[in-house]
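A single protein chain has been omitted; all remaining protein chains appear in their positions.
To keep things simple, chains are lettered A and B as they appear, and every chain counts its residues starting from 1.
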Amino acid sequence: MSLLIVDEITKEYDGVRALDRISLEVEKGTIKGLMGPNGAGKSTLFHLISGMEKPDSGKIYFKGKEITSLEPNEISALGVGRTFQTVQTLGNMTVVENIMTGMHLRLKGGLISSGLWLPWIERMEKEALKEAKEILDRLGLLGRWKSPASQLPLGKQKLLEIGRAFAMKPELILLDEPASGLTPTEVEQLSERICQLKKDGITLVVVEHHMGMVMEIADEVVVLDHGKLIAEGPPDVVRGDSKVVEAYMKGSPR
Amino acid sequence: MPKNLPACTKPFGEGRFSGQVSEGGQTEDFMNLWTYLPQLLSSGITIGAIYALVALGFVTIARASQIINFAQGEFVMLGGVITFFLLKGLNLPYFLAALIAIMVVIMIGFLLQVSVVYPLRKASVLILIMATLGASIFLSSTSALVFGTLPKALPPFSGEQPLQIGGLTVVPQSVWVLGATFLLLIVLYLLSHRTLLGKAMEATSTDPLGADLLGISRNLMVFLAFGVSAGIGAFAGILITPIFFTSYNSGTLLGLKGFIAAVLGGWGKNSGAILGGFVLGIVESLSVAFIPSGYKDGVAFAILLLILYFRPKGILGSPFIDSRRW
Partner (left out) sequence: MQTKKEFRKRDFFYLLPLWLLSLIVPDADDLYSYRSKEFKRRELYYLGAVLLLPLIWSDPHFHHLMVLAGIYAILALGLSLFLGYAGQISLGHAAFFGIGAYTTAILTTHYAFPTFLAFWASATTAATAAFLIGKPILKLKGYFLALATLGFAEIFLVIVRETQTLTGGVIGIFGIPWFSIAGFSFDTYLKQYYLTWGVLLGLFLFSKNLVRSKLGRASLAVAASEDAAKSVGIDVAQIKIKVFVMSAAFAGFAGSLFACIMSTANPEAFSLGFSTLIVMMVILGGMGNLYGPIFGSILLTYLMDILGRYQEWSLPIYGVILILLLIFFPDGIGTRVGIRLIYLIGYWAKKKKRDEGKL
């Protein structure tokens, strides 16, 4: 049974079809690459899946349940994490607190019990801190755990964001152009981390322009162009597809 | 706040005596008298014109700079107060006093932009709000310091005898208010669509980046916007002071109501500001027939909360509302 099903999704902005009857399925435990020239609708699709926007028509299913009309935080609660194209680091907090924020749904505590810092809150927070530090360790960020998150270089901030999504212990993570702005070494480290996530049993959908990285990590690739799905299949097959080559050659319509 | 205000300084916000017109020496209370509907309407339209002008001032600055100038009401107050000073204190002819007052207030507007807004042009919304509030405090309290705290009344432009227009008793000043407002709006429209400078300001308001790329200096446009808004405000102040008293603290409430009017009509549009002003004036004026007059000032704020909750775009809709900044 597919973890994520996108069924005939259409989204228009001021008469321009950003997405035109897009359908795709993501099997549990796989990595799906989502590619296409700029303006093809990839980020829009992510916004729709994560609930930030609503489609004009079509449905989205996660774990068999329809999530089309749910609020973003409700969708996250079901087990969907995401990162953003422009990295949304929580700059007013420290590195470790960014991770701990990711654990929000897994922690308990109301206003009064937190304010009074009841003993069980203390225990829970200690555990959370420990786990957060472990996550940072796996990402190679443990050394800076106390620093303000805004002080990290871009590559590390992107890793931090992935760590934050991971801290939710989600079943699906949507990565929106994780490699943009990274050096080749950083891209390699990133690819390694993403494969590690897959080993941990997390399903991933990755929007990415970096051909090399997608070839390495994706089990299957979907290519969009002008809101339409033009190719689907294993990476090496899709790469050679003439429609795909043409789409990238043409460039975006503007 | 320091509690050392001298006597006789209970806020004379505009509207305190509204509904009470001197007819041959007697005052009449319109409260709860439904038959005075046309009268209420006419006074509502009069004050509505003022709200429209104040709203226009807000929108002018906001469109050029994305800033809300909380000192806008003070421009209105200063218009009236300075004219009074020039007229009664220096015995200048009425017209000259008004003209000079408007120019002085425009200078103050320029000064405000240069000394407060420009240094903070990159600051957060919160800081900008606080800074213009600080300017508002400064202007109103300095006015009290320099011109005294007694409410000022200017003589009406053309006599005090109420006119009979189709069964309505109307103070001639109201006619002046409406007429002058109308004239000013026409002048502003012509200026913004026929002169190069006006078009440049419109360009900056509509598309800041595009205008910038065309070489239009954003800072200069903001500077001018402050001057224009100050001038409009002062103009409104001179028009309204003969009907309602103006004193050092009239500006705050008037400014807020003007802002509410701008939001009501459709934030970011000149037409919205004008429409909102008249609607607010009329609704506020009519409200005394239904609720105790003491609550009158609350009406504007109640309208504000209703609008923000049900239709933040305002009556005519707004180009700005969906964006993050607002």
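Simple rule for what comes next: a contact is a pair of C-beta atoms (placed from the backbone, for glycine too) under 8 Å apart; a residue touches a chain by one contact, two chains touch by 3 or more.
Since the model is a prediction, treat every value here as computed from it, not as a measurement.
Which one touches the absent chain: B:37, B:90, B:107 or B:133?
B:133
Please identify, in ascending order, the residues of chain B that touch the omitted chain?
1-4, 68, 115-116, 119-120, 123-127, 129-131, 133-142, 144-145, 252, 256, 259-260, 263, 292, 294-295, 297-298, 301-302, 304-305, 308-309, 312, 324-326
Which positions on chain A touch the chain that was left off?
Counting over the whole complex, chain A touches the hidden chain at residues 50-52, 71-73, 76-77, 81-82, 84, 88-94, 96-97, 100-102, 104-105, 107-111, 114-117, 121, 125, 146, 148, 161, 164-165, 167-168.
Basically, only the chains that are shown with their structure count from here on.
Give, as an integer number of Å, the spacing between the C-alpha centres of chain B and chain A.
Roughly 50 Å, centre to centre.
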